[in-house]
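In what follows, a structure is listed as structure tokens, so that the remarks can point back to it.
Here is subunit A:
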Amino acid sequence: RDQIQSAGSSTVLPYATIVAEAFGENFDFPTPVVESGGSGAGRKKLCEGVGENTIDIANSSSRIKQSDIDNCAANGVTEIMEVRIGYDGIVFASDINGADFAFTPADWYNALAAEVVKDGALVANANKTWADVNAAMPAQDILAFIPGTKHGTREVFDVKVLEAGCKATGALEAFTAAAGGDEKEGAKKCLNLRTDGVSVDIDGDYTETLSRIDANKNAIGVFGLSFYQNNTDKLKVATMDGIVPSVDSIASGDYPVSRPLFFYVKKAHLGVIPGLKEYIEFFVSDDMAGPEGPLAEYGLVSDPELAATQEMVAAETPMGPLN
Partner candidate 1 sequence: MTAESTNSGTSLYKTDARTKRRNASEARFRIYGMAAVGFGVLALIVLLTSVLGTGLGAFRQTFLTMPVALDAATLDKKGNRDPAEMAKVTTIGYQKILEKALIAELTEQKLIPEGMSAKDVGGLISKEAPAQLRNKVLANPELVGQTITFRALANGRIDGYFKGRVTMESAALDSNVSPAQLELADKMRAANLLGLSFNWGFIFDPDASELRPEAAGLGVAILGSLYMMIIVLVLSLPLGVAASIYLEEFAPTNRWTDLIEVNIANLAAVPSIVFGILGLAVFINFANMPQSSPLVGGLVLTLMTLPTIIIATRAALKAVPPSIKDAALGVGASKTQTVFHHVLPLAMPGILTGTIIGLAQALGETAPLLLIGMVAFVRDYPGAPPEGFLDPASALPVQVYNFTQRADPAFIERASGAIIVLLVFLLTMNILAIILRRRFERRW
Partner candidate 2 sequence: MNDMTLTERALEATEIKFAARDVQVYYGTSRAIKDVNIDILDKTVTAFIGPSGCGKSTFLRCLNRMNDTIDVCRVEGDILLDGEDIYDKKVDPVQLRAKVGMVFQKPNPFPKSIYDNVAYGPKIHGLTRNKAELDEVVESSLRKAALWNEVKDRLDSPGTGLSGGQQQRLCIARAVATSPEVLLMDEPCSALDPIATAQVEELIDELRGNFSVVIVTHSMQQAARVSQRTAFFHLGNLVELGDTTQIFTNPKDPRTESYITGRIG
């Protein structure tokens, strides 16, 4: 085998293909093969063992899990490098001709949660329009297209929006109290969504969400920042806590809903698979992943600590235990 093989997250996929393409053009190595198939499956493939018919790189939209590391070790993959390539912003957007929205996590919680706090008590969610949730918002029916539970994005949505909202509205307190003070149990309750068709899980990708918004003009969808940036003529983005999502506001940490993106390299393959080292160095180089590079242009929020990552890659430092 003479080409690099990578697999994993479909969120990282576009960035990986951009780099792979440029790599193939400018180096004497073949263009790497980039598979999609999900972060979990990518990491699983990475951990299948060392050798030609296993992949070299796993793209991942979330951090590797201990179970993966154990699996890797069991299969002889003892040294893995963790490379953080930047951040992915998650935005809320609606049809370009629709109303403007300014959200807070609490609004989202009150709109989608199964149970909300009303007059100090937990009641089943009966909010019909956004105006019911927050009088400042338009009286438009609530309809939200959120990522299905298979998506890494959903986890971020759960944590950074729903849980935050749960806390902010006081629901968390009420749940915890109801669960006899068990905070964990209470937090879990925060994630129960209503099942009356107001919140719709999307198992496909952002293009599906976009098409659904096309078919339901009053819906709000959850997108990646890069996807939104490519479709600014069709989508109107909403603010979160008053902040407009952008590469800058996310890099600065002002916009709350974002997550880091990674890829994991099988160290045993370095120096064996031709071009692997060059490829990962190229990936994190300023030319690619820097704030002016094509990845940022496409919507990746450049990592402020990119320099450290570059050093780590150059030194081939494997990752330590998860903290």
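Regarding candidate selection, all candidates are chains of the complex that A comes from, given by their letters.
Following the convention adopted for this analysis, contacts are C-beta pairs under 8 Å (C-beta built on N, C-alpha and C of every residue); 3 or more make two chains touch, one makes a residue touch a chain; residues count from 1.
Source: prediction; values computed, not measured.
Engineer: Just to confirm the interface: in this complex, subunit A touches which of 1 or 2?
Structural biologist: 1
Engineer: What residues of subunit A sit close enough to touch candidate 1 in their complex?
Structural biologist: 1, 3, 5, 7, 10, 13-14, 16-18, 20-22, 24-26, 28, 30-31, 33-37, 41, 48, 52-53, 55, 96, 205-207, 224, 226-227, 229-234, 287, 294, 297-299
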